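As you look at this complex, bear in mind that one protein chain is not there, while each of the others sits in place.
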Amino acid sequence: MPENLYENLFEVKNLIKYFKTGKGIVHAVDGVSFTIKPGKTLGIVGESGCGKSTTGRCIIRLIEPTSGEIIYKGRDICKISKAEMTKARKEIQIIFQDPYSSLNPRKTVSQIISEPLLHNRIIDRGDKDKLESRILELMETVGLAERLFNSYPHELDGGRRQRIGIARAISMQPDFIVCDEPVSALDVSIQAQILNLLKRLQTELGLTFIFITHNLSVVNYFADDIAVMYLGQVVEKAPAEELFDNPLHPYTKALLSAILVPETGKKRNRVMLHGEPSSPIDPPAGCRFSKRCNFHVSALCVPRDPPLVEISQNHYVACHCIERQ
Amino acid sequence: MAEETTIDRVDDSEEFLLEVKNLTVHYVLETERVEAVNDISFSLKKGRTIGLVGETGAGKTTAALSILNLVPGPLGVIESGEIVLSGNNVLKLSPKQLEKIRGKDVSMIFQDPMTSLNPVMTVGDQIAESVKLHEKVNNAAAYRRAMEMLELVGIPGMRASEYPHQFSGGMKQRVVIAIALACNPKLLIADEPTTALDVTIQAQVLDMIGQLKEKFGTAIVMITHDLGVVAEICDEVAVMYAGKIVESGTLDDVFNHTTHPYTEGLFYSIPKINNKKASLVPIPGLMPDPTKLPKGCAFAPRCAYAFEECSADKLSLRKINQTHSVLCRAYDNPDFHLNLKEGHNNA
Partner (left out) sequence: MSGNDAATLSVSKRYKKQSALGEIWHRLKRNKGAVMGLVIFFIFVIIALYSSFFVDYNTQVTAIDPSNAYKPPSSEHFFGTDNMGRDLFYRVLYGTRYSLVIGLFSVGFALVVGIILGSIAGFYGGRTEDIIMRASDILASIPGLLLGMCIVTVLGTNLFNLVFAVGVHSIPEFIRVTRGSVLLVRNQEFVESATAIGYGSLKTLFTQVVPNGLSPIIVTYTCRIGSAIIEAASLSFLGFGVPVPTPEWGALISDGRNYLRMAPFLTYFPGIFIMIAVLAFNILGDGLRDALDPKLKR
């Protein structure tokens, strides 16, 4: 497989996305860098408005980034020609959060799955038999019954709709899929079905994932590496187990301790954060978390942004006070 | 017939604040009948918190709305049952009497704080209004109370003169809670109060609800799909599936001595935070269509333990002990137990 030639399937360097609004410039993504190895899953965690979805969409150029490099298989996909980008599109796909608005309500299940095949001329429009058998094959892969072939999305529940979205995403045999909160709209019992499906597909098809979520238990189950985002910046990045066992950034600590565990008699001492995230519109320089930080709000935190430093093997933290802790 | 599920009967001297007996609520549509709540019973003592847990469509919100006789008519019909709130049967009260009870004795908070606040009124006025509605106080006193309430939920009293859009989501939910608690109700019904909030904010709000509960001795019916929220704040749990309470008991009963296969399935579906290797065991299939509920156990088609008789006829609630009951036929066999592998909860 050609992707094995590259140590990193994706390499994102200093990704920035600003939105101009009436009130000022929203720093949605502000200098995010990370790498993803082939076949691995990077989890991006954060609360609403931290820029995790925008990051996911920028990487596959659904949103044009303001600046930064996105190197996919050794080439910056922001700089390649239109024809090359069309080719690259087939290899990088996305699964959306909302199974209700991510499917065209006027198309049937089979039409939705066939669109990418026909548009990219993977299967000729005239070859009805081949198209039909490919659709059925995909439906079986994601666990959709054959009888839903001509159903409309509104006739199905959230879990089945999400399966349609997955079938569509894998129809072009991509290498890489951005999963943008794929299970947060689903009930727990269905959520587990979809998570297991995604995990199975990853092994069977050799996929690389970016898994964006606000749910820490889900990301722990799913990801190899985890990046924690706060107000447009990555504050901590580490292998999943390391992050859960040894969180270093004060925000990560608070986030982990805020998880509600369905177990009795486990009243841990919770790191309670005061206040709420400040506005991402024209944020002042310095650590963005300092206003809510329980630890060290010192003169050190304010004047400049904390850099993301490697503290131990593969464990990166952006905090001025990290040594002092 | 389902017998009355009495929870925590150890101390019989204490009166129940709320008793729901054999409640059945259906939505009657043109061509079909949605069996939202089917013959459920539970009760709640003063100052206790019960968690109604279940997935979308389990009927937990409908059950809660019935407590205030707020089931949206004309489609929603309370077919049968009794709801006794501090000695009064809510379903027999006149609209006037009901209005008095709502807000004063019982108040309710909803999932979405955005839609429960009036966008063109300051939050202070909104709290004061609910105070004036139920207590004979003048404007100034009501407003003073509003500011006190805001302080109590962790918002500076000076912000009483601001409008809802000036608050963030977590703050709005605090305001909603302040309104709900302004008249010091005996019972608070909270419908997914933290679902729309971020994790860190959710922790703040739950923490605050816990403190207020201690302070005022308010009983709470907590409706949620999140077992984590239940573990955090509830004393008792009732697990709902397809309009029925399938298992109920104290927190310890349900979490550490799980008896119903559905409850077990729920626990297995949640990724463990401290055990990455534990694989997820989803419940196969989907919840049955509430317009076509099976005759016997509604969970049988998805249940790993199901045997033939499960889908046969009506089942009745079985008591495991004083506080713990389960709706499952498998326990007819005295040797039956769930095979909770490695123990979902061996903490």
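Quick notes on this one:
The first chain written gets the first letter, and so on, giving A and B; residue counts start at 1 in each chain.
We adopt the following convention: a contact is a pair of C-beta atoms (placed from the backbone, for glycine too) under 8 Å apart; a residue touches a chain by one contact, two chains touch by 3 or more.
Please read these numbers as outputs of a predicted model, since none were measured by experiment.
For the omitted chain, the shown partners it touches in the full complex are A. Taking the complete complex into account, A:Leu62 is the one of A:Ile16, A:Leu62, A:Cys78 or A:Ile311 that touches the chain left out.
Only one residue from A:Leu15, A:Cys58, A:Ile77 or A:Leu103 touches the chain missing from this view: A:Leu103.
Contact with the undisplayed chain is limited, among A:Ile70, A:Met139, A:Ala167 or A:Val218, to A:Met139.
By the touch criterion stated above, the residues of chain A touching the omitted chain are 57, 60, 62, 86, 89-90, 93-94, 96-98, 101-106, 110, 115-116, 119-120, 129, 132-133, 136-137, 139-140, 146-152, 165, 168, 172.
The definition used in the following text is that only the chains that are shown with their structure count from here on.
The distance from the centre of chain A to the centre of chain B, each centre being the mean of the chain's C-alpha atoms, comes to 33 Å. On chain B, the positions that touch chain A within their shared complex are 55-56, 168, 170-171, 198-204, 206-207, 225-232, 251-252, 255-256, 265-274, 276, 279-284, 286, 345, 347. The residues of chain A lying in touch with chain B in their complex are 47-48, 157, 159, 187-193, 195-196, 214, 216-218, 220-222, 240-241, 244, 254-255, 257-266, 270, 272-274, 276.
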